[in-house]
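For reference, the structure I am asking about is given below.
Shown here: the complex without one of its protein chains, the others still in place.
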Amino acid sequence: MESVGSIIMYLIIALAIIVFSVLAVTTRKILRSATYLLFTLFATAGIYFMMDYQFLGAVQIAVYAGGIVVLVVFSILLTSKPGDKAEKLASKRRAIGLLAAFAMLGVSGYALLSRCGFFAQLPAMGDVTMDQIGDQLLGTGQGGMLLPFEAISVLLLACIIGGIVVARKR
Amino acid sequence: MDITLMYYLIPSLVMFCCGVYGFITRKNMIAILISLELMLNAVDINFVVFNRFLFPGQLEGMFFTLFAIAIAAAETALAIAIIINIFRVAKNIDVRDLTKMKF
Amino acid sequence: MFENILIYFVVIPLVMLGGLALCKNIKQIRAVAVVGSLALVGLSIALLLGYLEQRAAGATAEMLYVDSWSWFAPLNINLAVGVDGISVAMLLLSAIILLTGSFASWKIEPLPKEFFLWLILLSIGVFGFFISIDLFTMFMFYEVALIPMYLLIGVWGSGNKNYSAMKLTLMLMGGSAFLMLGLIGIYYHSAPEGGQLTWNIIEIAQNNAIEKDWQYFLFPMTFVGFGVLGAMFPFHTWSPDGHASAPTAVSMLHAGVLMKLGGYGCFRVAIYLMPEAANELAWIFLILTGISVVYGAFSACVQTDLKYINAYSSVSHCGLVLFAILMLNTTAMTGAIMQMLSHGLMTALFFALIGMIYGRTHTRDIRMMGGLMKIMPFLAVCYVIAGMASLGLPGLSGFVAEMTIFIGSFQHTDMFHRVFTIVACCSIVITAVYILRVVGKLLFGPVQDKHHLELTDATWWERLSTITLIVCVAAIGCFPNFFNDLIKFTFSPEIFTVLGIN
Amino acid sequence: MDQITPLLILALPLCMFLFLGLAGNKMSHKMAGILGTLGMGVTLILAYSTAFTYFFSGNPDFIDAAGNRLQSVIFDFTWLEFTENLVIKLGFLLDPISAMMLVVITTISFMVHLYSLGYMHGEKGFQRYYAFLSLFSFSMLGLVVATNIFQMYIFWELVGASSYLLIGFYYTKPSAVSASKKAFIVTRFADLGFLIGILILSFFTETFNFIDMTSAPENVLASTGGATFMGASVLTWALVLIFMGGMGKSAMMPLHIWLPDAMEGPTPVSALIHAATMVVAGVYLVARMFPVYLMEEAALTIVTVVGALTALYAAIVACTQVDIKRVLAFSTISQIAFMMVALGVARPEIHEGVGYMASMFHLFTHAMFKALLFLGAGALIHAVHSNDYTAMGGLRKYMPITHITFLIGCLAIAGIPPFAGFFSKDEILVAAFENNMLWGLWMTAVAGLTAFYMFRLYYRIFWWNTPDYEKHGHVPHDAPWTMTLPLIILATVSIVAGFIPFGELVTWNREAYHIHLNWTVATTSVLVAVVAILIATVMYRKENAISDKIANSVKGLWTAAYNRFYFDELYIFITHKIIFNLVSRPIAWFDRHIIDGTMDMFATMAHKASGAIKGLQSGSIQTYVLVYLLGALLLGVVTVVCVML
Partner (left out) sequence: MDYSQFLAMKQEIGLLVVFLLVFLYDTFMPKKAQSNLPGVTCLFFALFTAACFCPCLLTNAESFSGMYESSAVIVTIKNILNVGVLIVLIQSMKWANSEMQIMRRGEFYELLLVTLFGMYLMISARHFLLFVIGLEAASLPLAAMVAFDKKHYESHEAAVKYIMTAVFSSAIFMMGLSFVYGLTGTLYFDGIANAIVGEDQLNVLLIVALAFVISGVGFKLSLVPFHLWTADVYQGAPTSVTSYLSVISKGATAFAFLVIMVQVFGTLYSQVWEWMLYGLIILTITIGNLFALRQSNMKRFLAFSSISQAGYIMLGVIALNTTGMASLLYYILVYIFSNLAAFGVVSAIENKTGKLSMEDYNGLYKTNPRLSFAMMLAMFSLAGIPPFAGFFSKFFIFTGAIQQGSIAIYVLVLIALINTIPSLYYYLRVVKAMFINDSETPIESFRSATSERLGLWISVGGIILLGIVSCVYNYLLDLTAPSDMFAGLL
């Protein structure tokens, strides 16, 4: 039995996720869309906090909400005039979108629900300390993430180079 | 009420499906990018909650999410660069205009 | 490697290719082509003599000149060569037709160099196929022989050449699709459980390890695969169009040699390796080939294009080859091989003559021509001889082959087979009808077109080409037992006795 | 006996053919003609000596102590070996009938060679003509000396081919071309039967060899093991099918249609091939196989019936034709049918198989007088430049030698003693009567008709009224000596041949048989013939309207007979309407549109399918991901459904 607080917390977060995701993809104003995305990301961060992964929550807020959304917002401002509004969707397109979304939902939902093991309750877990995270992030033992860490640095470098070369005017 | 694993998975799935919906219906490329972010985010949630609920003893899921966030960032940056690029050429970021090559 | 005479059947054409690449003018090209193909003829005669000598000396192995060089060792793919009487005969046939084909393309235009390049590449495929006893190399050479056809027809052909070339290539490739599957399947069942798998035909035959159920699957695959090239009904339609559009030498080589690859393969692979299934399933293909025989002949009756007539006649004759092979007895199979030889020479002669006539009159429509006997007596007489060979006049090769087939087929103990033999026999009448129809319209009667009166008779190279072929046709027709003995030895009675047939 | 002579008999004409065929164009007409004739002359001498040796030398190879003649294989080398037993050999079988045939063939052939020197003088392709004649002689000789049925089949085909070439000698004439084509195809069709017959027979007996089969015919019967097919025993089938080959070559109804058309060839060719030698090959074939035929009564009955019908039919038609060569052609058909009937009615128990002997006898005499008639006709045509007897008349004054020889021929064929025809025909009638009264009367009637139409022809040519030849600027006259000499020789033979003691020489079991005339039959037949001749005399000696009146009174029959009872139309209907239009064309159409269409359809389908799914590649990434997603989901769902079920 969960504490009421966590249930309420959960409800808020779950609701936020669902509502803001839906809004993010249905609103006709692109800037609002970005805003709703931000809210969703915050709600996600909330989940991370609830899961006791504070570090991850922080990263989520910092990188995702703080970095990506800002990037998106900038690009929106760069590429659209204020007051730009998407015209209404053709119902056919919406139907197709809905079909795809519900198909995904149905299939994956059914698949998930078919696993009884997934109705597990939150087990107890010690706090994930920064030490732990740091050790494992740069560790080479079982679960050590040194190699991915190095690899992703190359990836990020490449993306930076790529971004620069693409965005360069000439 | 027990808040079980499924209670987290379903919102995440909904989020993912919203992303799918948005990708398929939106015209603005940046809106599509936003949809993609939703999808990636949903995956992140999955990893985290699986890790936390089922395998609390280890951190693989969490790390995956950590790296996924980095990847998502890189991807977004690149995608935005490309979108801006095309905006320069076409003065427009309507994805429906991206059909010069087909069939 | 080079002490085996067989390898030179591939080496000489390769040298020719190299020689051609260096050629500067048409004379040098001709020289390379003629010298090379003469060398090949010489080589095949030497092989024939050597083969006979070994046989006379008491060699009883199924194949002689057997050699094997490892190629893809882990898969046990070898460059295995070896010949028996059939291959020797086929090699001789191919060499002769290549030679005459070179003469027939004396004045090929445009791009003579490329033409001969492709022609020789094709011949590499043919020779390689006949010397191979390894399924893989055999298949490889088979395909090597197919693809030059496309360009040869497409570039140097006439009429609706693009369509025909494409159709021919695609249909033959379709056949080889089935074939490839069949061959790989055979490989995986080539040895008893735990034995070393092999592609070598002799070893597979000795192992005799293909289970019956698999034979049921693999036999039709390989038979149809080769059957397409053997113009088996209903996969024959590439033949009329292809032949009609091809340039002379290509028609000659294709009808004369390439179609034989089909019959040879059907025998060497499908039947030889899977006799049980062949015995059980023969009736299906007998019906198809029986239809081929009669149907091709009937179709030929109403054609107006010379090449179409001959192409359909090839369908009929090649159908007879497959028909006889399926009879699974020594005589009929000997007949089938004789028919291959006979049809190869005869149809090459036909196509050569048609090419020569077409080169002069610029039409192949028999309604537009007439009385050519008066204008170009040499060609006309040759045409009559070819026609007589085709309709089975004794003394020419067609008769010998057909009779061997009919007699052999009729020896089959099963009523069904005998009745079908009679059906196939009917083709000799229909053949007479269409051959005489053409001869009557084309060569006899009044001259149709006054312009034709100015046309000339054959040139020396054309004469050389046709006379060579006629001599060969007559040689088989007059001294059949020589070829009969050559071929017959090959059919080891074991595979028949194992089955309890005949 | 040495082997060189027989070998030469075959080799000489063959060499002559090859030589004239290859080098003929380089030499003059005269050279080629003389060479050919000389070659044939030598062959003639060799053949005569061989026959003489056979019949009269008393060599133990040829005659045993009891005076029975033997079948002797002079040489026999393997040509093609199918199986251990089934071997095609090329050999030389000497027995009474083949020896006789050697004589007949070489005689007629030599006569024709000689005759043609004059007849074909100046024709384009003279060398070719002689080459073909040599080819024919070679093939025909090979046919008669065949030691096995397959050798016979081989030469059978070869004579067919040389006949084709000779009929189509005037290749620029469309009618000649189509006649040659027809001859070849019709006989080819018959040969199909022959071939199938051989197949069946060899399947059971496991031999091609004549001697093996005929010396022990009961083994042949036994080897079939009583097998039947569609109600008839397989041996009957085999024999009837083999007879079918004979029907084709010997122009038995209904496969006779090629022979009248074959008259498009040069007349000497008609004399050689289409009167004397090749057309009797069918008779010869049945005679060769006669002991085997004896095993199956049904087969012989069919031979008789076909022969009798053909004889009557051809005789009736011959009464109405105006083309002299056609008349002779139908007369040939009728006469060969006589021989067939003789074989058909022959039984060992009837006068020791007199029918067989009669048949062979008639074959011999007929060859002589029919060749004579044809060559005579050739001389007439040469003189008048027309085949039509309406262009002739009163020629006896202009061409006395031709007239006399032709008359001898007519008398011989009409069966007037002492001419050759009388003796042979008389034996046939005897055999027929002995077998069955019906056949006897039937054949006697046909003999009467024969006399009638022959004299009708004779009178129309040599009597009737004389047209104004000067008007055409061309007065007919007798031919040069090269042409008349053969006429005279053959006429002489026609007169004396009847006195040859044929029964001593040729019988079915090769035992000597003494011919004795059956006076009743002889008298009857002679009477009938004389009456027929008288009627013909009345009707045709002088120009009058009797014949027209009679023709008008039986107009239907007359027209039908004139049109040969519409057999040609029937064939044209069958070949053009049925074979071409109903079989070949549909098959060709089927091939182009259905079979080929199917192949093309695959291609079209691929293109259509390619067009149909092009919408997938719409260029919009949203469609792309939609397809992607649905694809992935479907992949999952389908697998789930399949695995879980």
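Labels A, B, C and D are assigned to the chains in the order they are written; within every chain, residues are numbered from 1.
Criterion: a contact is a pair of C-beta atoms (placed from the backbone, for glycine too) under 8 Å apart; a residue touches a chain by one contact, two chains touch by 3 or more.
If you're wondering where the values come from, they're calculated on a predicted model, not measured in any experiment.
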Point to revise | In the full complex, displayed partners of the excluded chain | key: A, B, C, D
**Study point:** Option from C:162, C:304 or C:413 whose C-beta touches the chain left out
**Key:** C:162
**Study point:** Option from D:31, D:216, D:391 or D:640 whose C-beta touches the chain left out
**Key:** D:640
**Study point:** Touching residues (missing chain, whole complex) on chain B
**Key:** 16, 19, 23, 29, 32-33, 36, 39-40, 42-43, 46-47, 50-51, 54-55, 58, 60-61, 63-64, 67-68, 71, 74-75, 78-79, 81-83, 85-86, 89-90, 95, 98, 100-103
Check your understanding: If you put the missing chain back, which residues of chain D would it touch?
Key -> 603, 606-607, 609-611, 613-614, 616-617, 619, 621, 623-625, 627-633, 635-636, 638-640, 642-644
Check your understanding: Hey, which chain C residues sit against the chain that's not shown?
Key -> 71-75, 77, 136, 139-141, 143-144, 147, 150-151, 154-155, 161-162, 165-166, 169-170, 173-174, 177-178, 180-181, 184-185, 187-188, 217
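As a convention for this text, only the chains that are shown with their structure count from here on.
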Practice item. Grab the C-alpha centre of each chain and report whichever is closest to the global C-alpha centre. Key: C
Point to revise | Interchain centroid distance [CA atoms averaged], chain A/chain B, Å | key: 6
**Study point:** Chain centre separation in whole Å, for chain D relative to chain A (CA means)
**Key:** 101
Practice item. Between chain B and chain D, tell me the centre distance in angstrom, where each centre is the average of that chain's C-alpha atoms. Key: 95
Check your understanding: When you check chain B against every other chain, which residues touch at least two of them?
Key -> 20, 24-25
Study note, to complete from the structure: Two or more other chains are touched by the chain C residues none
Review point. So which chains end up touching which?
Key: A-B, A-D, B-D, C-D
Review point. Of all residues in chain C, which touch chain D in the complex?
Key: 167, 170-171, 233-234, 236-238, 240-241, 295, 298-299, 301-303, 330-331, 371, 373-374, 388, 391-395, 399-400, 403-404, 406-408, 410-411, 418, 421-422, 425-426, 428-429, 432-433, 436-437, 440, 443-446, 480-481, 484-485, 488
Point to revise | Partner chain A, residues of chain B touching it in the complex | key: 1-22, 24-28, 30-31, 33-35, 37-38, 41, 44-45, 48-49, 51-54, 56-60, 62-63, 65-67, 69-78, 80-85, 87-88, 93
Revision key, fill the gap. Counting only contacts in the complex, chain D reaches chain C at residues 78-83, 86, 88, 150, 154-155, 157-158, 161, 164, 168, 171-174, 177-178, 180-181, 184-185, 188-189, 191-192, 195-196, 199-200, 202-203, 579-580, 583-585, 587-588, 591, 595-596, 598-599, 603
